[in-house]
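Let me begin by handing over the structure; questions about it come next.
Removed from the display is one protein chain of the complex; every other protein chain stays in position.
Let's look at chain A:
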Amino acid sequence: MAKVTIDGIEIEVEDGTTILQAARKIGGDVVPPAMCFYTSLKGSGGKCRVCLVKVTQGSTRDPRPMPKLVASCITQVQDGMVVENTTNEDVLNARKGIVEMLLINHPLDCPICDQAGECSLQDLSYEHGISGQRFEEERRTFNKVDLGPYIQLHMTRCILCYRCVYTADQITEKRVHGVLGRGDAAEIGTYIENVIDNDFSGNVIDVCPVGALTDKTWRFKNRVWFTKPMDAHRDCPTCSGKVTLWTRGEEVLRVTARKDQYNEVEEFICNTCRFDKKEVKDWTIEGPRHIDRNSVISANHYELPVVNVPIVPNLPTSTKKNLPQE
């Protein structure tokens, strides 16, 4: 076991636990945001850099601070480690800088994006973003691609978190998509317009933190905040059959896996459950799904300025960041 202090709160965790997981055990404000790490996907994390934190004391044995900010999702705790997240100005500044980077080439097309309302990037920029817009160049764009009958790739929105790549590697039988090219020209692709078609391929939609991979059977059907999430299950020969139905009246508009407060899937579901079972009678309804996230879906309302986060003049007062406003 290792004792670690995060923003002044002490907790004891198993050896080998990462700073992020330790922070999630504490919960609340000390939890760093995470855009690429995904608990159930081996090898994920370390890429988006929004989870950077400051280690002011490495361990009891070696109390020296770590020279650079570290990615909390892949850095393991040591006994006696002291970590600063929201209490460290360098961390907040670096995070602000990174959120800005994630947004400079993002299309900000939230008004027409199916992910709006449940998008991790929307949440992130709402909470940690800067006000104002410093990027005046043309944004990078890609064409939309259909990856088979169910999944649409809107690469322009992708933040290259690699989650869908790890998902296809680890959950499906065979991965037929990946990252092509490099730098800001890197893109998710199938190289030769391959169809992503596999019993579990639909899960790439659920792991995608933004609206880059969307469910074609749900496209433009409705806004997520007008739908009612219900936990439901069915006897499925392929997967656990435990899902969340997004309904409006008697209509099942969309089926997704159940996600926790960090937007991570609890159990991956198969494509039959996700794409083919679109009637209430296909399911045993368990009851309403509580969405424990700070995003607009749980607030159950949606205010227009959120769609264009970077041009909102000031941070909402509800975020308790103590950075000097410039």
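Simple rule for what comes next: contacts are C-beta pairs under 8 Å (C-beta built on N, C-alpha and C of every residue); 3 or more make two chains touch, one makes a residue touch a chain; residues count from 1.
Here, contacts and distances are computed from a predicted model.
Visitor: Not counting the visible chains, the remaining one has a UniProt entry; which protein name from "NADH-quinone oxidoreductase subunit F", "Methionine import ATP-binding protein MetN", "Cobalt ECF transporter T component CbiQ" or "Ferredoxin-6" does it give?
Guide: "NADH-quinone oxidoreductase subunit F"
Visitor: Given the contact definition stated above, which residue among A:55, A:147, A:160 or A:196 touches the chain not shown here?
Guide: From the options A:55, A:147, A:160 or A:196, the contact with the absent chain belongs to A:160.
Visitor: Among A:26, A:104 or A:195, which one touches the chain that has been omitted from the display?
Guide: Final answer for the missing-chain contact: A:104.
Visitor: Looking beyond the chains shown, say which of A:3, A:25 or A:47 touches the absent one.
Guide: Checking the options A:3, A:25 or A:47, the one contacting the hidden chain is A:47.
Visitor: Just one of A:4, A:55, A:77 or A:94 touches the chain that is missing; which is it?
Guide: The single option touching the absent chain is A:94.
Visitor: Return the single residue from A:69, A:82, A:110 or A:224 that touches the missing chain.
Guide: A:69
Visitor: For chain A, which positions touch the chain that isn't shown here?
Guide: 45-50, 52, 68-69, 71, 74, 94, 97-98, 100-102, 104-105, 134-135, 137, 140, 159-160, 162, 178-179, 181-186
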